[in-house]
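In this view, the complex is presented without one of its protein chains, the others remaining in place.
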Amino acid sequence: MGIRTAVAGASGYAGGELLRILTAHPEFEIGALTAGSNAGTELGAHQPHLRSLAGRVLAETDPGVLEGHDVVFLALPHGKSAEIAERLGEDVLVVDCGADHRLTDPAQWEKFYGTPHAGSWPYGLPELPGHREALRSARRIAVPGCYPTAVSLALFPAFAAGLAEPDVVVVAASGTSGAGRALKPHLLGSEVMGSVSAYGVGGSHRHTPEMVQNLSAVAGEPVTVSFTPTLAPMSRGILATCTAKARPGATAAALRAAYAEAYDGEPFLELLPEGRWPATSMTLGANTVLVQVALDEDAGRIVVVAAVDNLTKGTAGGAVQSANLALGLPEELGLTTIGVSP
Amino acid sequence: MGIRTAVAGASGYAGGELLRILTAHPEFEIGALTAGSNAGTELGAHQPHLRSLAGRVLAETDPGVLEGHDVVFLALPHGKSAEIAERLGEDVLVVDCGADHRLTDPAQWEKFYGTPHAGSWPYGLPELPGHREALRSARRIAVPGCYPTAVSLALFPAFAAGLAEPDVVVVAASGTSGAGRALKPHLLGSEVMGSVSAYGVGGSHRHTPEMVQNLSAVAGEPVTVSFTPTLAPMSRGILATCTAKARPGATAAALRAAYAEAYDGEPFLELLPEGRWPATSMTLGANTVLVQVALDEDAGRIVVVAAVDNLTKGTAGGAVQSANLALGLPEELGLTTIGVSP
Amino acid sequence: MGIRTAVAGASGYAGGELLRILTAHPEFEIGALTAGSNAGTELGAHQPHLRSLAGRVLAETDPGVLEGHDVVFLALPHGKSAEIAERLGEDVLVVDCGADHRLTDPAQWEKFYGTPHAGSWPYGLPELPGHREALRSARRIAVPGCYPTAVSLALFPAFAAGLAEPDVVVVAASGTSGAGRALKPHLLGSEVMGSVSAYGVGGSHRHTPEMVQNLSAVAGEPVTVSFTPTLAPMSRGILATCTAKARPGATAAALRAAYAEAYDGEPFLELLPEGRWPATSMTLGANTVLVQVALDEDAGRIVVVAAVDNLTKGTAGGAVQSANLALGLPEELGLTTIGVSP
Partner (left out) sequence: MGIRTAVAGASGYAGGELLRILTAHPEFEIGALTAGSNAGTELGAHQPHLRSLAGRVLAETDPGVLEGHDVVFLALPHGKSAEIAERLGEDVLVVDCGADHRLTDPAQWEKFYGTPHAGSWPYGLPELPGHREALRSARRIAVPGCYPTAVSLALFPAFAAGLAEPDVVVVAASGTSGAGRALKPHLLGSEVMGSVSAYGVGGSHRHTPEMVQNLSAVAGEPVTVSFTPTLAPMSRGILATCTAKARPGATAAALRAAYAEAYDGEPFLELLPEGRWPATSMTLGANTVLVQVALDEDAGRIVVVAAVDNLTKGTAGGAVQSANLALGLPEELGLTTIGVSP
C-alpha cells in the first residue's frame, strides 16, 4: 500500500499538476481531493485531462478531511495554509505550494503581503546551497515560488563563486497558468493570445523578496533584485533573463566552470552546451531548470537565461521532489527531465 | 496623380507591411514591386492578405525597375541597399528598412556585421532629439531597427533629463515576424508556439550598437546596453523592458514629468496613465510606442516598459512616417494610433 | 459636421471593433459610449488599443443617453435591444449587432432563445440575394451572426445555381473573441491556448436557425444544416468548412462559374484563384469573406471553405457596411479589404 496523499486545492492549476505527477508516481496513493468553491463537483469538470480521476468528487478543504493522510499537499490561495497546517499532526508531511511560509523575515512578509507573518518552513529548493539536508527531516515544507525557483537556481552559482555584483536585474516571461485560474479579463484567451504584457513592475511583485532572500544568503551580502515579470501567450513555462555586473575574474571560462561545479550531480539542473539557449518548450512537463550563461564584455555583465515549467519544477514537481526527500525516497522518483515537445 | 512609389523586397514581412500601409495612404501610388528569389511570381502567393494587389507580378530587384519612382522603399537583406541606392537618382527618396546605413561608426558596423561600412544616412526616428529636422530635407533615410525604435524611444527622456546612469539593461520579447520569413527550423510554428526562447544573448545582437549610438547621443556620454532579445509565441509585437540605475533626483514624479515633457506633442508616443502597463496587443497595426515608467526604490532602478508593433512603428510605419516628413506631407498621414485588438 | 453616432456596449469586443472602424471612417462622429456594469469607468480600461478614446467615460446604456444621435449601434447581450430601440425615434438608424431581430420565424426564435420573439428587422447582409435594396431605406437593421455571415455567403451561390442538395454540413472554427468577454474558465488563455475544442454540438447552437433561414430562402426549399462550431486558439477569425451533396451538373467548372457570377461586383466577397485556400489571417481586420470551392468527386460533395474576421465582416464591419447603405453613403466607405498579417 502506498503513501496516503491528499491534495487541497485540487481544482486549480497547481493542484492539477500535482495530481498529474502523483498519478504517475510509484509510491503515492491519492486520497482526499479538496477544493474551495468547487467543493461538491467532480474533478473532471475542472481537470478534464486527468481522465482516471475524472469522477472523483471534491470535498471541502477542511482539516477533518485531510487528516489520516501521510502527506498533504496544499495548493491554496495565500493565507490559507497556516490555519490548516496547525490542525494536522506534526508527523504528517505538509507541503505548501503557497507563499505563506517562504519568507524568513516577517518585515518583508508584511511589506509585500500586508498580513501577519505565519513563520517560515524549510524551503523546498534542494539545489540551493544548504537546503537539501534540512529537507530530509522536514515535516513542513514551503515550496518556492515559480519565479524564485528559476531565478535562484539560475544565479546562485555566480554568487557562490563570487563572480557577480549584488545588483541583479531580472526580466522573466511567464505562461498564463502562473496567474492561476482566477477569472480576470486580462487572462482571457482573447486578450493574452498574440500579446506580451508587463505587470507587477517596479519591484512590487511578491516574488521579489524571495529572490532577494535566496541570493543574499548565497552571496553572503545583501543582493538587490530589480524584477519585472511579463505575461507571454503560452499556457506554461518561464524564461528568466538574469543579469548582474561581472566582478573581476568573471571570464567566460570562469563562469562556465562555476556553473559546471555548482550543478554537478544535480539531476534537475543543466548548464546547456555552449551555443545552445534555453526555450521553455524544452522543459514542459519536466522537472528541469535549463540554463545558459554568457559574458557581455562590452556591457561588463553576466547574463544568465533559465527555462523552467512554472507548474512542474516551478511548483508541483518541485513539491514532489522535496516530498521525496522528506519521505526518504529517491529524490528523482516519479519525476522526469524530458519535456513534451513540440 | 499620386507619388509614384516602389517597394523592393515586397514578398517579405516588412515589404508586406509597407504595402498594407501604402494601400491605405492617400498620397502614395504603388508602382513597381520587386523581389529576389520570388521574382516572377504573383504577390498573392506571398502576401495573401493584400487582396487588391494579389495579381501583381513581382519583378527582379533591379535599379532599372526601381527608376522612375518618386520614392523607393527598400526592404532587403542587409548588405543589398547601398549598391541599389547608388544607382538611383539623388532626387529620388530612398527609404531603407535594412541596417546598412544606420550606424555612424564604421568600427561598430564592421564589428557587428563583418563587412565594410557603406556610410550612414539620416536616421528615421523623428522623435529622437535632433532628428526630425534632418529628415525634412533627406533624400536617403535609414529606418531604425525594430528593437532600437522601442528602446531608444523608451529611454531617451530619462537620459535627456539626466535621471539615469549610463548602464542600461534591456530584455525584449519579440514576435516571430521580427526574424523575417527565413525558413529555419526554430521559426516553425510547431517550435515557437507555446515557447519563449532567448537568442543573440551576451551583447551579440546587431541592434545593440544602434541602441548605444542613440542613447549615448542623448545622454552626452557613453552608454552601455546589455541587450537580450527573446522570441515570443506571437506573430507581431515587441515588449521591451528597459532599466537603468536611478540618479539622484530621479523620483517617480520627476520621471513622469520628464516623460510628459519629452513626449509632449508627439503623435506616436504615449506615456500611459499611471497604473496601466503596455501590452503589445495595444499597438498591433498602429504606429505607436506605448510606454510606462516606474521607480523601483528598493533596487534603485528606473524601469521603463515599451510596446511597439515591430512591423509598423518598428519598421514600415516608421518608414512611412519619415517619408511623409521628407516629402513635406503631414507626418501622421496614412498612419494610425489605433491597434487591432483583441 | 459628421453623422452623430452612439455605441451601446462599448466595453465589449463587438463594441471595441465598432469603435476601431468608426474612428477611421470619414463620416461618423463618435458620440455617446455606453456600457452595462462598466458604466462610469474609462473606455481605456477595457479597450486599451483605442488610444484616442481612452479617456472617454462610459455612460449607462439608457435610451436617454442614446437619444440625439443619428445612428445608434447596439452591441448588447441578447434580449436587450428591443426595449431600447422602441424608445428611440423612428428616424434614428438603429443597427443591432445582437440576435434579437434576426429570425423571421417566431417559433424558431422561441425554440433557440426561449423568450418571446421581438419581431424581425431588415437583415444586414447586403450580398445575400434580395437584401441590399431593403437596407437602403432601413431605419432598423439586424446585423447577422458571425457564423451565419460566413456560411450564408459561402453557400448561397451553390444554392442559387441549383447545384447543391439541401442537406448541409458545416464545421467552423472560431477565435475566442466570438464568445465575447464573459469571464468563463474555458475562455481563459491557459485553457484555450494549444487546444481546439467543440461546443454547441448536435444542432443546438443559436446560429443554426439563422443559416437555415438564409439558405432556405435562396434555395427555394427547406435546407437543413448540421452545424458544429469549434473554438480555436486565436483571438479572431472564422474558418467555415461547408459541404453539401452535389446535384447533377455540379461540375468543378459549373461551381466556379456560379461563384464568379454570384460574387461579381461584390466588393467584399472573393472567390480565390484556383489552388489557393482561405486562411483566417488573410481577413484580420478586413471586411472580406474569402472563399474557395472544390468538388469531391469520390464523395459526390461540394466543399466550400470561407474565412472571415468574426469581429469585422462578421459583426462590426458588416454593421458599418449596412449603415453606409442605409445612410446613402458608398457601401465600402471606411472599410478595407486588406487584412493585417502576419
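Order of writing sets the chain letters: A, B and C. Residues in each chain are counted from 1.
Assume a contact is a pair of C-beta atoms (placed from the backbone, for glycine too) under 8 Å apart; a residue touches a chain by one contact, two chains touch by 3 or more.
Only a predicted model underlies this, so the values are computations on that prediction, with no experimental measurement involved.
> Touch as defined at the start, partner being the missing chain; which of C:A6, C:A164, C:V305 or C:V320 qualifies?
Candidates C:A6, C:A164, C:V305 or C:V320; residue touching the omitted chain: C:V305.
> Can you say which of B:G9, B:G31, B:G44 or B:G175 touches the chain missing from this structure?
Per the contact definition at the top, the residue touching the missing chain is B:G175.
> Consider the whole complex, including the chain that is not shown, and state which of B:G40, B:G189 or B:P330 touches that chain.
Within the whole complex, the residue contacting the unshown chain is B:G189.
> Contact with the hidden chain only, please: which chain B residues?
On the side of chain B, residues 13, 46, 175-177, 179, 181, 183-185, 187-194, 233-235 touch the unshown chain.
> I need the residue numbers on chain A that touch the omitted chain, in ascending order.
Here the touching residues of chain A are 13, 16, 20, 23-24, 44-45, 47-52, 54, 177, 193-194, 235-236, 270, 273, 276, 279, 281-286, 288, 290, 336-342.
> Quickly run down the residues of chain C that touch the omitted chain.
So the residues of chain C touching the missing chain come out as 167, 169, 171, 173, 190-191, 193-199, 201-203, 208, 224-226, 228, 230, 232-237, 239, 241, 243, 277-281, 284, 292, 294-301, 303, 305, 307, 342.
Note that only the chains that are shown with their structure count from here on.
> Can you give the rotation angle that fits chain A onto its twin chain B by Cα atoms, in degrees and rounded to the nearest 5?
Copies differ by a rotation of 180 degrees.
> Would you mind pulling out the distance in Å between where the CA atoms of chain A average out and where those of chain C do?
A distance of 45 Å separates the two centres.
> Touching two or more other chains, which residues of chain C qualify?
Residue numbers touching two or more other chains: 13, 177, 193-194, 235.
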